[in-house]
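I have a structure here, written as structure tokens, and I will follow up with some questions on it.
The complex appears here minus one protein chain, its other protein chains still in place.
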């Protein structure tokens, strides 16, 4: 076997790459923009489900339908260069962060034009040009990574922060505890956003957790923690704006528990034996898209026809994305062994 | 390779072995008995240090000097058939539970008469005839086992409980969190006794822990938690008596933080760079043996001469134990491969 | 004999144990209300109740550790860790406690625990969900490692696992759950350390287990058409390993190939090759070869994934190159 390539570094002093001066936060998005993003995500997920049924998407597919307000509100409240580190139910986060819908759909199709060239799939979207540092499929396993990214920014002296999305199922894992403690004791610039959709697969939070108010767990580490209505995108946006500003000052981490609900099964294979139709119906009435639409109409910010136009925009966006995915080539078979290690061409 | 032996079980219905009716707790030990136990432990540890220096004991040796009140008070408050599951600094717990000092010393010497036949060594004492279910050397790694033993007793419907000794260094490990949550949510009959001697090796608790009041961590899991002066054997005994009684009713776990101090280094190799002489001196004044001795003399419960006689008893006990260890044979070399798996003779 | 699926065969063994041994209980993530992530325990919660079928938090280390503790106390727990990938979070418990306690305690304590997990790749689950780490477990003294390939194996080996007084890592291959085969209704046990010579032949020995056994078997059928007569061994258990069966076969065929989904480098195939060449050196007409997974994290794309896994065509090509040697 050949000696593996290790990029030769010379013995000159190395310094930390300083980040470019932080770009001003994009002008705060208005409610219409938030609504459009949620509609885009919803449509995208519906199409993904359809493509799964048609065998275009394989493996595990976890839909974000019902939880759109969480990622949409949270990510709109962050700076574009703040890191996103999230779980496997992450299409919504990716779209909210501005990843190209076509490249995300292509990834679900396993195509070479996908955000990770068809290698990652639905659970492992990455686009570092957008500071989107990945979807991860080991429950809570990404929390230490979020701490590490935050540590690096603290070390470099930037004011970039990390948003770490986790599920309610994460909170009983050991790594949740280790990460919260480390973040607190080292005052790391990370905001943990827990999407408490009440279930981890088919297990209701209250059946397996000693403390069901998750944000109180975070308080036990001396972390600023809050609970928010995760079905309300405006509330999400406000809470994350406030907490992110605090985290950005270097005072240490924050924790936000967003109460929400997924309208579909855990994954495409879920028979949903563990919850009643009534419970799902109850939550569907709180649909974040319907809620905001109705509010905006009631306030006369928009008209019904605007809504239809927005929906049409989502439809087109997703249709185009799907066509792009369909038309894209598979990754070449001879790429199989590439990028396990650094290659000379990378250096 | 031969088929490994698997004991053939027939297809008859199996039932859970019910415990013999719980024996009444040994009459509550008086302060003199507690003092004697502490003196025995102290002397044992001093001798172990000496034997280490003389090369009779090898590997890692973690002395309990300074912390005697914790194990002594706690274990005296338990029933003899309650399980003890403890860490690697466990000679004190073993002696307090009544393991034969000769067989404990022989274990440190690696002799065949040792409690685990010279296989376990200082960090892995076991004597299941005394419900002493082991010393473990992976920080916090024994907490899940304690939960499992407790689960088994709950399952069988006995009222045996588990005492799980841990160090302050355990509390930031993921398993601490997982174990406390499980114990709480399943109401397991386990009492966690955290020996907070302020340092994990050379790292002061406050430097690495978001919350330095450890018992408050346990409260965040809805567990009854208290703090106690771990240098006061009477207080230890009282606290564990109270908590154990509660745990025994089946109401769920308890947590006790015992504030204490080790007078020696972490192990025999420790240069103690991380703490000052002054700090050690301060704590030495709180020596649990001196404190109780002075109190008993002040109260005229005992006389100085009694104290000398008690010390002499400890000396003899430990001297005999050491002679026993010295005189015992090494385990036979041909036992090396035994007991990796069940053997036909075990069945 | 009735034909049932691999899934159903496992269910039968579990139900039998729950019915006949009060000491047996099951714990795991989503084995109750959800019915098991591979539907193996569907309906068990309703049938046996919460005492015997315990849904746990997502906390692999404490679940496995609690299983160890309960086993030490005389019960007979079965812990499901869903997939082998998540067992990494419990591996300290498995290696530092379960496998060592009998020895460390000088035979005072034992850990009669069954740990079930689904392994293997091929369903496009991506890099973090497609591992085959059975070679790691097989490396650890004190563990039994079982990898059933057929419904018949699955029931008989799982029944035997519950007889073991030592920890058993029971690895089910995800792709096999729907596979059907003949399985007796009544209980039976298959001994650990006894491989199944599923096809006799004289030209080459193909050694597989779990999913890879079937590839070997199908390749053997195709080879027969070309006049090459392959013997196929289904290992059933990796530890203990039936070296006698392997060596007997190789002494006859003089050639051997190990087939495995796992990464080749440092994998279990290397152990088998090492044993064969050590004990049957003079009987070998060609080196022992391995047809293994590529040494890469698993890609999601279906064609790439298949390219990363051993294929029947690869086995056939290898056999032909060896026979011609």
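Letters A, B and C name the chains as they come in the text, with residue numbers starting at 1 for each one.
Note that a contact is a pair of C-beta atoms (placed from the backbone, for glycine too) under 8 Å apart; a residue touches a chain by one contact, two chains touch by 3 or more.
Bear in mind the structure is a predicted one, so any value in this text is a computation, not a measurement.
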Candidates B:174, B:252 or B:288 - the one touching the absent chain: B:174
Cross-chain touch to the chain not pictured, restricted to C:99, C:124, C:150 or C:212, is C:99
Which of these touches the unseen chain: C:139, C:199 or C:320? C:139
Among C:22, C:229 or C:271, single out the residue that touches the unshown chain. C:271
Which parts of subunit B face the unshown chain closely enough to count as touching? 58-60, 110-111, 118-124, 136-141, 169-170, 172-174, 200-204, 207-209, 266, 270-271, 273-274, 330-331, 333, 335-337, 340
Residue numbers in subunit C that touch the chain omitted from display: 85, 88-89, 91-92, 95-96, 99-100, 103-104, 126-128, 131, 135-136, 138-142, 239, 241, 263, 265-271, 273-275, 277-279, 281, 284, 286-290, 295-297, 299
For review purposes, identify every residue of subunit A that touches the missing chain, sorted by number. 1-4, 6-9, 11-17, 83, 85, 115-117, 119-120, 124, 126-128, 133-134, 136, 138, 141-153, 155-156, 174-175, 178-179, 181-182, 185, 338-342, 346-347
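Just so it is clear, only the chains that are shown with their structure count from here on.
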From the centre of subunit B, which chain's CA centre is farthest? A
Distance between the centres, which are taken as Cα means, of subunit C and subunit B, whole angstrom: 39
Please tell me the distance, in whole Å, between the geometric centres of subunit A and subunit B computed from their C-alpha atoms. 46
In subunit B, the residues touching two or more other chains are 174-175, 178, 181-182, 185
Multi-chain contacts in subunit C: which residues touch at least two other chains? 56-57, 59, 61-62
